[in-house]
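With one protein chain removed, the remaining protein chains of the complex are shown where they sit.
After this line comes subunit A, so read on.
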């Protein structure tokens, strides 16, 4: 398993998991037309948990975390985020969205705005933060992701890794209590993956509740307190990372792990 080790040391002192429930998903089902993408999903996430979701493509893992901020609508069951149930009430949806940060595979930065404007836009227009304060906050988080000097550039002028770090900073500017990562490193060149993962590790060290769809198994081992394996729209296996990687119970999991780590 040596290939999985990250060279970064993770400081676990502040990575505490509280008893408070952050996300409660019960008997959730979703269909795309007639295709049953998510089947009877039950998942409880406590505050401070760092969950990595993995599985073969088409297994519904992205759809699952996109349901948590209602980029996708579920058709049956319930999703409660921070005590707010996601239903057709737009007020609830907006409330959840402003408290849940999301980082996408393709960054989805706004190309017509500078890096700084990308970061201040939502705080100013959604949270009504005064502009000056929003700029200070944005610079704080841009420093945190180590690119304050790029603040005045446009996203198109940055490398992929830098763009993804801006995307993380943009989410953090909304002071989210939960962060969702949808394959944040899949679109990056190998040498840029580490800088994004380092940023995510730093976030985890500060106790952020994180759900992360990724195939970075080194990250999962170092940071996650729980790894979930999905296949065919169902949660097949979940365990703490050491057990998950060294002693997978189900055949599907073993097969999947042997494919991604085998070589």
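In this text, a contact is a pair of C-beta atoms (placed from the backbone, for glycine too) under 8 Å apart; a residue touches a chain by one contact, two chains touch by 3 or more; residues count from 1.
Throughout what follows, contacts and distances are computed from a predicted model.
Enquirer: So one subunit is absent here. Using its UniProt record, which name fits best from "Ferredoxin", "Uroporphyrinogen decarboxylase family protein", "Amino acid ABC transporter permease" or "Putative transcriptional regulator"?
Expert: Missing chain, per its UniProt entry: "Amino acid ABC transporter permease".
Enquirer: Among the options A:67, A:122 or A:212, which residue touches the chain absent from this view?
Expert: A:122
Enquirer: So which of A:45, A:79, A:109 or A:204 would be touching the chain we can't see?
Expert: Checking each option in A:45, A:79, A:109 or A:204, the one touching the absent chain turns out to be A:109.
Enquirer: Among A:44, A:78 or A:157, choose the residue that contacts the chain missing from this document, as touch is defined above.
Expert: Of all options in A:44, A:78 or A:157, contact with the hidden chain holds for A:157.
Enquirer: Pick from A:15, A:71, A:139 or A:257: which residue touches the chain that isn't shown?
Expert: In the full complex, the listed residue that touches the missing chain is A:71.
Enquirer: By the contact criterion defined above, which parts of subunit A meet the unshown chain? Give residue numbers in ascending order.
Expert: Residues touching the hidden chain, for subunit A, are 69, 71, 90, 94, 97-98, 100-102, 104, 106-112, 121-122, 125-126, 154, 156-157, 170-171, 174.
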